[in-house]
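Mind having a look at this structure? Questions to follow.
Every protein chain of the complex appears in place save one, which is left out.
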Amino acid sequence: MSAQPPLLLALDLTGTFVFGLNGALTAVRATRLDVVGVVTLGMMTALGGGVIRDVLIGSVPPATFQDWRYFALAFGGGIIAFALSRRLDRLEMPITVLDAVGLSVFAVIGASKASEYGLGVGPAVLLGVITAVGGGTIRDLMIGQIPTVLRSELYAIPALVAAVITVSALGLDVYGLPAALAAAASCFVIRMLGVHFGLNAPRPPGSADTGREGQPR
Amino acid sequence: MSAQPPLLLALDLTGTFVFGLNGALTAVRATRLDVVGVVTLGMMTALGGGVIRDVLIGSVPPATFQDWRYFALAFGGGIIAFALSRRLDRLEMPITVLDAVGLSVFAVIGASKASEYGLGVGPAVLLGVITAVGGGTIRDLMIGQIPTVLRSELYAIPALVAAVITVSALGLDVYGLPAALAAAASCFVIRMLGVHFGLNAPRPPGSADTGREGQPR
Partner (left out) sequence: MSAQPPLLLALDLTGTFVFGLNGALTAVRATRLDVVGVVTLGMMTALGGGVIRDVLIGSVPPATFQDWRYFALAFGGGIIAFALSRRLDRLEMPITVLDAVGLSVFAVIGASKASEYGLGVGPAVLLGVITAVGGGTIRDLMIGQIPTVLRSELYAIPALVAAVITVSALGLDVYGLPAALAAAASCFVIRMLGVHFGLNAPRPPGSADTGREGQPR
């Protein structure tokens, strides 16, 4: 990841920080954990997706274990969330927004890193999605909840869109900062529209309720 | 996996498809998920065991990320299960049968691949079992259930038998399609007998109920 353009690196680090914040806040809300648990959960959320990606493409030790900045930002996000947990509780919307930033950036970076390592189109797209949703999935498993990616509000689909755009741009040899930003922006916009309108992907035919839900979670 | 005999490859692909179907159906029954969740869970069930095996033996990226047929069949199984979830709900027995096919084939293929990669007898057997039960275990964790392999009806033992036969045949230099089919058939028969008679492995001495259960789950 050393040769990343500065803006992409900045977004990647931002994504790590906000996922750390978000994971720790989720921990505070969902269940009674001590400071170690809260910070650990923040770090798992922030670093988990990238670690799974790196293990799957054979890039071990994972990048986040080799660059102290990821580690520090994930840790910092967790600590801040712990300290301010009462106040941040009221900041639901900013946190949702920042989470969408993380989702978008991680999908792009995951897909492009997988392509760099020689994976084909389909696998690279899949790894983009895994990078984006992996950390949150670990977080949810740890606190005993059905992972968000399985149950709500167009969470995986925007990541999929970003990964497809990224891999397409790479295939057409037009990948660069503008393409990466366009891919991330697409994910971000779709995700925020989903949150705003409470949209969900279709449910199975026999299911109790379908489509819209009363309020975004 | 390129040099697999056609019948074994066909069984492996069949196993992938039925595990995708089975994982997605489990998702539909167990909890309310949208189409993304149902298909994702189907794919995790179908591909999870092989991915864990490949990560553990150092064969990354995992085989299923490099051969689009696995991916397509897992996805197809998930989509079909989603679309037909109402009708398939009544097909419990065929699905149990197909699940046993997947279990059997994956145990054989997992054990033989681990042996190819130079693992000893014990580890190769263990990896056969992990390949067979890994996907279903991920599925159960994701929907918040105690994994089937831990709790019921001779699920791990038939896989263990198949893996032992496979590794023994390899050791005796008589491994080939007949041995592979014999190993898979042993697993299949034991598993189906377990389901039919509602057999369980012994429970701990102090446990409330032991042995038989009223009905197969």
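Things worth noting here:
Think of it as A and B in the order they're written, each chain with its own count starting at 1.
Simple rule for what comes next: a residue touches a chain if its C-beta (ideal position, glycine included) is under 8 Å from a C-beta of that chain, and two chains touch if they have at least 3 such contacts.
The structure displayed is predicted, hence computed values, not measured ones.
Touching the chain that is not shown, out of A:P61, A:P94 or A:P178: A:P61 (per the contact rule at the top). Considering the complete assembly, chain B touches the hidden chain via residues 55-58, 117, 119-120, 122-123, 126-127, 137, 141, 144-147, 149-152, 154-157, 200-209. Where chain A meets the chain that is not shown, the touching residues are 27-28, 31-38, 40-41, 51, 55, 58, 60-62, 65-66, 68, 71, 82-83, 85-86, 89, 141-144.
Keep in mind that, in the parts below, only the chains that are shown with their structure count from here on.
In whole angstrom, the spacing between the mean C-alpha positions of chain A and chain B is 30.
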